[in-house]
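Of the protein chains in this complex, all but one are displayed in their positions.
Chain lettering (A and B) follows the sequence in which the chains are written, and residue indices restart at 1 in each chain.
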């Protein structure tokens, strides 16, 4: 199934509008190109609305939000809704500041989201409407482990139903659920956390997968999650004793560029709950 | 001839002010350093005008333009004109939104440009004052091929004469013309399109070449175009079966760092029309 979903990305070249932070934006663009999509970025409110209209999907990432870009996010999100384009929200740092939490909550309320992708602390903040986050990483106390997996799945399902969106929580085990079915994914490497923006790249990738497979957002998001993790595994095998997080970043994007639909199908490591 | 033009870049270390998008700005800076130039970026209107004055050339790229940076582009462009500094315009996404089209048209009208560099769709938009663009890539229908080359050359010449600028259209075949003579360049690799920002880097590079060779903007722009394409060819030869677009990006900048004036002279692949 994942092979077909990925094949659609490669065939359709989905054009993805990213309103995203300036820290990792270049990597998001190259990741989109690597998977077979095409990126465009705009953040002036007026421009963002028009650019949204020529794209197939929208990826909103609040990583370096400001008073100028927040209206762009809202307006672009609403325009995407009108056009029936899928919208992915990455609530970077929700829980770390009032502006981030409020903006994420507001986007959740005012924009119909296809997928919400974040770490467990960010998603908990969204679910509760408030929270605390250790910067842009998940709190250790929150982390999804084999021991608390059952509870985490239940939490994710309940939130997905309430949000009316696919919820994707990334960590050592990734959870992707539409409130009914849940993919528990065990692809990836812990070393991916030592690269800035692997989460941001994954959100952009998810937008490409969901845009190319509009009728199957759950499976498309899960496929993107597996693809990213698998590329992290493939890239890790390439590392020499001299390579560190900067080369690892390049190798992961390279791996996505080289990944075939068949290799994704074979390498995807998940169970349904 | 190209050897001498490149030698001038290496000797003079032209300081280039880039008002450019935040997606590819880091690559533009490293490309400028790789060719022998020196980058500086400012986008606050007041700061941009002053920074323009201490530089030798100005590169304006409208990729992530906004209401704050547009006045900076106009003011810096006018200041560069007063000082006789060459200005390069990269109308990223002109035709994709009203703000981009209008800003590009306004810059064309209010600022004397040395070189306008874009893909065929962007340049057509500028020439017509309106247009449609598939995001930041050229429309397939617009693309310059061996079949429509004659017509494209005529179009470019007419627009160059009207704009009073060197016009550089990049694609499978690059065209660089001052309205009289036209370089048709066949350097480069199609895989360069899978990297974000090769066009942006080329515009920054063009600014360095034109600034170091102020009396020969046509030849300088053509030399920059050949140099970029040649580095794409050299870098491609270095690619292994594991490398993808991220490593390719690094290898192209690396190739520019290593490129010698003699190698540019030898590797440049063009005909005059």
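Going forward, contacts are C-beta pairs under 8 Å (C-beta built on N, C-alpha and C of every residue); 3 or more make two chains touch, one makes a residue touch a chain.
Being a predicted model, the structure only gives us computed values, none of them experimental.
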Options A:21, A:81 or A:182, residue touching the unrepresented chain: A:21
Candidate in contact with the missing chain, chosen from B:60, B:107, B:185 or B:255: B:255
Of A:141, A:242 or A:272, the residue in touch with the unshown chain: A:242
Residues of subunit B in contact with the chain not shown: 15, 22, 25-26, 29-30, 33-34, 38-44, 46-47, 50-51, 54-55, 68, 238, 249-258
On subunit A, residues whose C-beta touches the chain left out of the figure: 21-24, 26-27, 63-68, 93, 96-100, 134-137, 194-197, 241-247, 249-250
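Operating definition for what follows: only the chains that are shown with their structure count from here on.
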Euclidean distance of C-alpha centroids - subunit A vs subunit B, Å: 33
